[in-house]
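What follows is a structure written as structure tokens; I'll ask about it next.
A single protein chain has been omitted; all remaining protein chains appear in their positions.
Lettered A, B and C in written order, each chain numbered from 1.
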Amino acid sequence: MSPNERARAHRKARQAIDICHALLSERGEVSGAALAREALAAYHTMPEAALPAFYDLLVSEFSPDPAQLTQACADYSAQPSPENLIRLQRTVEPPRQELFRRLNMTAGGTAALVVMRQQLQTALKDHPEWIGIDADLVHLFSSWFNRGFLSLERIDWHTPAIILEKLIRYEAVHEITGWHDLHRRLEADRRCFAYFHPALPDEPLIFIEVALTRGMSAAVQPLLDLGSPVSDPLAADTAIFYSITNCQKGLRGISFGNLLIKQVVQQLERECPRIRTFATLSPFPGFRNWLASVSDQIAAAPEGRAVARELERLEQPEWYAQADPDARLQKTLMALCAYYLVHARAHSEPADSVARFHLGNGARLERLNWLADVSKHGLRQSAGLMVNYLYQLDNVETNHEIYVKDHRVVASSSLKKLARECPLPLPAGRR
Amino acid sequence: MSPNERARAHRKARQAIDICHALLSERGEVSGAALAREALAAYHTMPEAALPAFYDLLVSEFSPDPAQLTQACADYSAQPSPENLIRLQRTVEPPRQELFRRLNMTAGGTAALVVMRQQLQTALKDHPEWIGIDADLVHLFSSWFNRGFLSLERIDWHTPAIILEKLIRYEAVHEITGWHDLHRRLEADRRCFAYFHPALPDEPLIFIEVALTRGMSAAVQPLLDLGSPVSDPLAADTAIFYSITNCQKGLRGISFGNLLIKQVVQQLERECPRIRTFATLSPFPGFRNWLASVSDQIAAAPEGRAVARELERLEQPEWYAQADPDARLQKTLMALCAYYLVHARAHSEPADSVARFHLGNGARLERLNWLADVSKHGLRQSAGLMVNYLYQLDNVETNHEIYVKDHRVVASSSLKKLARECPLPLPAGRR
Amino acid sequence: MSPNERARAHRKARQAIDICHALLSERGEVSGAALAREALAAYHTMPEAALPAFYDLLVSEFSPDPAQLTQACADYSAQPSPENLIRLQRTVEPPRQELFRRLNMTAGGTAALVVMRQQLQTALKDHPEWIGIDADLVHLFSSWFNRGFLSLERIDWHTPAIILEKLIRYEAVHEITGWHDLHRRLEADRRCFAYFHPALPDEPLIFIEVALTRGMSAAVQPLLDLGSPVSDPLAADTAIFYSITNCQKGLRGISFGNLLIKQVVQQLERECPRIRTFATLSPFPGFRNWLASVSDQIAAAPEGRAVARELERLEQPEWYAQADPDARLQKTLMALCAYYLVHARAHSEPADSVARFHLGNGARLERLNWLADVSKHGLRQSAGLMVNYLYQLDNVETNHEIYVKDHRVVASSSLKKLARECPLPLPAGRR
Partner (left out) sequence: MSPNERARAHRKARQAIDICHALLSERGEVSGAALAREALAAYHTMPEAALPAFYDLLVSEFSPDPAQLTQACADYSAQPSPENLIRLQRTVEPPRQELFRRLNMTAGGTAALVVMRQQLQTALKDHPEWIGIDADLVHLFSSWFNRGFLSLERIDWHTPAIILEKLIRYEAVHEITGWHDLHRRLEADRRCFAYFHPALPDEPLIFIEVALTRGMSAAVQPLLDLGSPVSDPLAADTAIFYSITNCQKGLRGISFGNLLIKQVVQQLERECPRIRTFATLSPFPGFRNWLASVSDQIAAAPEGRAVARELERLEQPEWYAQADPDARLQKTLMALCAYYLVHARAHSEPADSVARFHLGNGARLERLNWLADVSKHGLRQSAGLMVNYLYQLDNVETNHEIYVKDHRVVASSSLKKLARECPLPLPAGRR
């Protein structure tokens, strides 16, 4: 950046901040909406280069006053009365929060703040000094995006295109290749639901895709097949959640997924009373990496050499399509994978992030599926395997408590049995 | 209350609080909506006698931990780093706030919390120890009822009855006597607008009633006359705001009025470009009381005796309908009233609450109207007089700043001239 | 009417008709909507005195040309080919029909035509020459108000006031005394449904009021009681249709009632599966008149004198509230009334108009109720008695066919038994 550009960026940031000060002042009381509009416009027209200066000013000029706050701390510590507590609460709240609330008074305010946090998120690593801004936004978003203010909407072919195109863009699990693909996912034997917030009517916050099937799906390619015939939803006995996507990076940490899954289960129970089984068909993205990290341990195990040699086949292209006369590789991988899901830990939690999410929701590891996702992505991450997590609303609370209290993974006996066939030693205290 | 009843009330409060604890616990993470529903039900079915115990428990069991907080205070005071600030912010926030946010996850949560605060408001005088609960609710409501989440809706005869009946019930300025009265107020030469929040779709938060007229109205009875002919709204040059009502006592202190008036002005400017004047027709509820309070001063002023004798006529029934050949009473009252509006002070602010509201919004005291409201209520409060406040959007900011900075009342020259005719001495420094 | 007024009325009618001619001409092809608007305005501003001239002109200038039509008749009679049939169809259709279709192109067209027919209906008796206009409107309305274009809407307290006030105004069976009364009829233990047409969004075409009860109601006053407690609709086992009102006199002869009742039965079956009995609680408006008409026959029957003396008590005020130790009057009236409903005939059809409607729909006369409507109206028309018609969807087709084929009244055995206790002789061939 040339000195000129730098100076210009600073000037722009300063101008935007000045309007922010006005918005927080007495003028803001009387002309709030107009000033908020002005401030948003200033923010939107700032060059990207001005953002760091803008954030710096948000920190230096809209944070709590340390002297006042220290005083309020002292007062409270001396006498922890309700009045002193309230005063401390007020003093500790950065003026930034009120600034953000006032920015939100005008149309597009919420959307702008969500985008602001998205930008902040990527910058925080290099600028830990901006963490206070992020904390303020999280605090506000936790209030604003409270479940009570969200609406669950069914997404189908009657949904406006402006929303549908966002599904195509946001889908994070199994890529949607275009409108034709999307249309297949919205046919009579599929369901799609999303949460919306009234201030962001065209923006799904999170969405989930469901297939209504007979029996618990063991592979995802048939579900994604554009040419598959549409089956009768009334004949289905199972709902398979095969994709769930958080759409707004700016809302990271505000969690909707647990609530969404359970509300969709309830909705489907009402709508299709013949459906009794609710389960996911999920990848375990960390499997291959974990496998690499334990290769030495495997090699050191009894018969480990043979196992290691088996696993080398994974490096061959199209290995999964090759004949496997005695099915040794399948046996080996299934056992390792069950072990990974049931026993592998990172900081005492399950190593796999998807597992943490579903187990934390109270679901149960149910069934491992061989060659369930043979897409490039699926092979690279999970060696082509997928797992079903079972959601039984009657059990989720108990499951969740077991999971939280004892760090124990709730899994079907068949899966636990599989895990015992793994050459790696079971962690102490587990069988 | 018998000991038995007391015990029962305590038990009920304890039960409700126990569910609240569960809702805040790990269980709440996984079964939030269901527990929230349970907690709300427990709250709703508590006997009224149990409320004090319930509030006491909300204070004793859901407040910040003083020891932890004192520690966080000490840490921050020792080193005011961003991390310590964030930790202090988190520690100072009562668990109650998260409880309220989780209660809000279920249908009816928002409404229940608004009602809870309404009940609290009336109890606070006798129970100042509950002020922390109130502060938490205010903090949440300030976020939740942010202008950006409200929608302005036109109310007319196409509005659902469930909303219209609430207008009849809530109207606080000029009573609506029934559906017939309401219907007249929603005819083509009238406008009514309200703010709504998505979580309270059947509950107006605030509403304003407007008459589209030719010239600035000098009396309110013609506007309220059920039998008056409906005039052509396209011929109107003036919009008279003759009533504005805050509907939710539980939202006291979260202010909407200023925003509403200005947005309605903008909306009418677009819809009826021939309307150039936007003004209220307002009472000044404190006038008669103030008059009584200054009666000695009046009597002590030059010619004060005569004035005092004039004022005695106000005690006669139907005084306003009597002949008044030399119009002396009118002259006297108009001058006193102008003085009251322009110069009377309470704690350095204008003595009249309605005046404080409109002047604080940047409006201008424009014209005093004789016998403008001869209802019982109007006579008792404002001696039958009313005043127009003028809203000129181009001037509201300047007006507001004058008002805020110098405590000066922005008034038309004719009104200031009237005030000078009052026998009471002008405050020092005013003319 | 003065000659001047007459001349003016004629001029106005002529002007309106001229625009109608323009609308039907080539100009109408290109500027249809604008001309239709003009024509409607001319029609709406015509003084009432001009209407007869207007209708005369509609007959004289917009009827089929007799010469052409006679020719088309001759052609067809000579050779009944498809082409000649189509030509005859076109020639026999009055240009009025196309005029009405074009009038309908503009907003408010449908409403205006419905009102026009309403006016015509009352005038037809004195002006049979206008019957062709009426026939054209009926023909159009039969097409336009086809069931496929109507929507069934639930009416409740969320319905716009502009529609609710029309229920109050139109209610034809049990007067709605005001908004308070209406509100009670829309509570949780009541249902109200109406048909609407897209071109008349604020105008119900027909509406029906339903009470959800335990057991089949035997009296209407409890259902109409404003102070009655609202019962739990989920505990109800019976739906009582206690009022059905056709709203648009201009649509007389286009029947909706049969369809409405059956669709509401289906809707309630879905919504409240515990409801098994669907029945009306109906008056029989012709009873007292019929009773008077057969008084001589009664007197001439065996023991007829005593019966006639009994009946004289009906002339006393509040007769129904008086003690009646041996319940003789009740026995007499019930038998006469059952006879009236089952056997009395007018032109071979049941004498009572309400009975003709429900029996024609396939309902069954189920139970006679003593002192079921003791309003003035109910006493005057039906001597305070009411009857339940039972709607069993599985039987309505069979019932209807019995009714239509043999002119037989489908009634419960208890009601037929009652009828046999009547002193009047049964008609030949009935028992």
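Here is the rule we use: contacts are C-beta pairs under 8 Å (C-beta built on N, C-alpha and C of every residue); 3 or more make two chains touch, one makes a residue touch a chain.
Because the structure is predicted, anything quoted here is derived from the model rather than measured.
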**Asked** Considering the full assembly, with which of the depicted chains is the omitted chain in contact?
**Response** A, C
**Item:** Touching the absent chain when the full complex is considered, from C:54, C:144 or C:339
**Value:** C:144
**Request:** Based on the whole complex, identify which of C:263, C:277, C:375 or C:392 touches the chain you can't see.
**Result:** C:263
**Prompt:** Of the residues listed, C:7, C:74 or C:346, which one is in contact with the missing chain?
**Reply:** C:74
**Prompt:** Which of A:1, A:78, A:107 or A:162 touches the chain that is not shown?
**Reply:** A:162
**Item:** Those residues of subunit A which, in the complete complex, touch the missing chain
**Value:** 157-162, 164-165, 178-179, 183, 202
**Message:** What does the interface between subunit C and the hidden chain look like in terms of residue numbers?
**Reply:** 26-27, 29-33, 63-64, 66, 69-70, 73-74, 76-77, 80, 82-83, 85-86, 88-89, 92-93, 101, 104-107, 109-110, 128-129, 131-132, 135, 139-140, 142-144, 146-149, 198-199, 258-259, 262-263, 360-362, 396-397, 400-401, 404
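Just so it is clear, only the chains that are shown with their structure count from here on.
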**Asked** Of every pair of chains, which is linked by the largest number of C-beta contacts?
**Response** A-B
**Item:** Centroid spacing, where centroids are CA-atom means, of subunit A and subunit B in whole angstrom
**Value:** 42
**Item:** Where subunit A touches two or more other chains at once, by residue number
**Value:** none
